[in-house]
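Every protein chain but one is kept in place in this view of the complex.
Let's turn to subunit A:
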Amino acid sequence: MKTIKRKKIWQYLFLFGPFLFVVGLTSGLVSGNWGAISLAFLIAGIVISGLWLLWQSQKSNWWKSRSTQAGTNALVAILAVLVILGLINFLGTRYHLRADLTEAQLFTLAPQSQELVRGLQQPVKIWIFDVNRNSQDQELLENYQRQSSNFRFEYVDPQARPGLAEKFGVKDYGEVYLESGDKRQLVQTVNENERLSEVRLTNRLQQITTSTTAKVYFLQGHGEHPISTGEGGISQATQGLSDKNYTTSPLNLTENPKVPEDAAVVVVAGPKRELFDAEVKALQNYLDGGGNVLLMIDPNTDPKLNNLLQEWGVRLDNRLAVDVSGAGVGLGPAAPIITDYGQHPITKDFGQGISFYRLARPLEITPVAGIEATPLLRTKPYPNSWAESDLQSEKLEFNSDQDLKGPLTLGVALDKKLSAKAQSIPTLTTSPSPSPTSEGQASPTPTTSPLPSPTPEAQTSPTPPTEEKSEQPATEARLVVLGNSDFATNGLFQQQLNGDVFLNSVTWLSQQNQQLLSIRPKEPNNRRINLTNVQASFLTLSSLLFLPLIGLVTAAVIWWRRR
């Protein structure tokens, strides 16, 4: 009696096996780390269950029966197949072929991003301090991760790991940080309306992996667009620049008529009043010393820059560029739409993209020896666009005696090689040939040249060689003239390619060859479905009525016949 009772109790004790196993599993899963406690529970559970199995098999000898043998065979086979399938899938995720069939390559990283991530030298980690994981964001990050094993990302709940959140200085849910070595940087804050953007991430990534910053000055004092938020400001443009690792600051040439040494680019954005002669002189000196200037000059203004521009072979036309083709998309005739871009680093990626310029003035370019001029923005040919001189009359029409036929040039990029005497003594420099910004062609091949390379890898900002401290002096001066400044103001900056025209211009001007040119955010093709009424009603009727009826009636007929 006693032994039987004890045996019975023992039997119940074995129930602890699965119980402990489940306890260990749950505690491990819930706490998220497999510490000693959960492992101890798991092991105890497995041991007790194993003992039970042994005991049971000793009691009944069931393993000797044929059905058990067959069952074991089947079990082993099933386990083997599961393991094999698991391995195949594991390998399948490691070595997989992935092709993006969408026409706009919506799920593929821009070549610039791919190149950057592939070339990562040290581990970089993205921390997303958020509880809910957006699948779109995750997909983007996985796309990055596929390029390089040096790129990792992790979602963190700031509530659950306050120490980590404090280390990064997290203030809100959705903040995304980039960490590389001991450097940490905020990328952006993601929320319902704003998803993680490849443009920002790639640029931050570049920022954190390269250490150069270049300074862009915005001339102020003559009614130029202020570097502030709000209508008419160009804060979005300056934000775009700082995203690309530029620092921006206002420049006032009346106090000290000399462009600061650390200026990489000077931007003159839409002056309304004339500049003092001394200011123009300062800009001229700056250009002569290998400076870079972006001039954006609106119609009906005269900033008195004609002397300077004349040297470069550019004349500002006083007429207004008119483009009547834009009415279909809601742009008036005074806002020319540009789809025709020159072959130039600034515009080479634009293709047939659109940018538009409200109230623009055409430019007239005459070739000057030693200066290479590339028209950047060309309006449509004549019947669609012309330069209008009579702005008072109500009706816009072409008058052959006063008006100029299109295509008009609204922007030009100019490039002047500096004469050798203006430069410091040529030194034997070993310089890698600058690799083009995108596509990842041509790995840098070191070439030893007795002359400074024609396009320096400007590690420091180009400064006039006379006051230089830099190792590689500028060998050319660059100037971009645009007949409009409105396109870069807040609100219009983000539309179409407008922002890229500005950012790429500054990037090219800054002579920093390793700077990436702007990446366009991925946009789907613009496509509509135009169904005729006949098609629409055919689709409705056949899919809702005829087809289901065919099925149901056939079913009824067959059923009736069988009866």
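Here is the rule we use: a residue touches a chain if its C-beta (ideal position, glycine included) is under 8 Å from a C-beta of that chain, and two chains touch if they have at least 3 such contacts; residues count from 1.
Going forward, contacts and distances are computed from a predicted model.
Asks: Quick one: find the hidden chain's UniProt protein name among "3-oxoacyl-[acyl-carrier-protein] synthase 2", "DNA-binding NarL/FixJ family response regulator", "ABC transporter permease" or "Nitrogenase iron-molybdenum cofactor biosynthesis protein NifE".
Replies: For the chain missing from the view, the UniProt record says "ABC transporter permease".
Asks: Which residue among A:163, A:367 or A:524 touches the omitted chain?
Replies: Answering carefully, the residue with contact to the hidden chain is A:524.
Asks: Sort through A:39, A:278 or A:555 and give me the one touching the missing partner chain.
Replies: A:555
Asks: Touch as defined at the start, partner being the missing chain; which of A:22, A:74, A:278 or A:391 qualifies?
Replies: Residue touching the absent chain, from the options given: A:74.
Asks: Hey, which subunit A residues sit against the chain that's not shown?
Replies: Contact residues on subunit A toward the absent chain are 29, 32, 67, 70-71, 74, 77-78, 81-82, 85, 88-89, 92-93, 96-104, 106-107, 133, 155, 329-331, 495-496, 523-532, 535-536, 538-540, 542-544, 547-552, 554-556, 558-559, 562.
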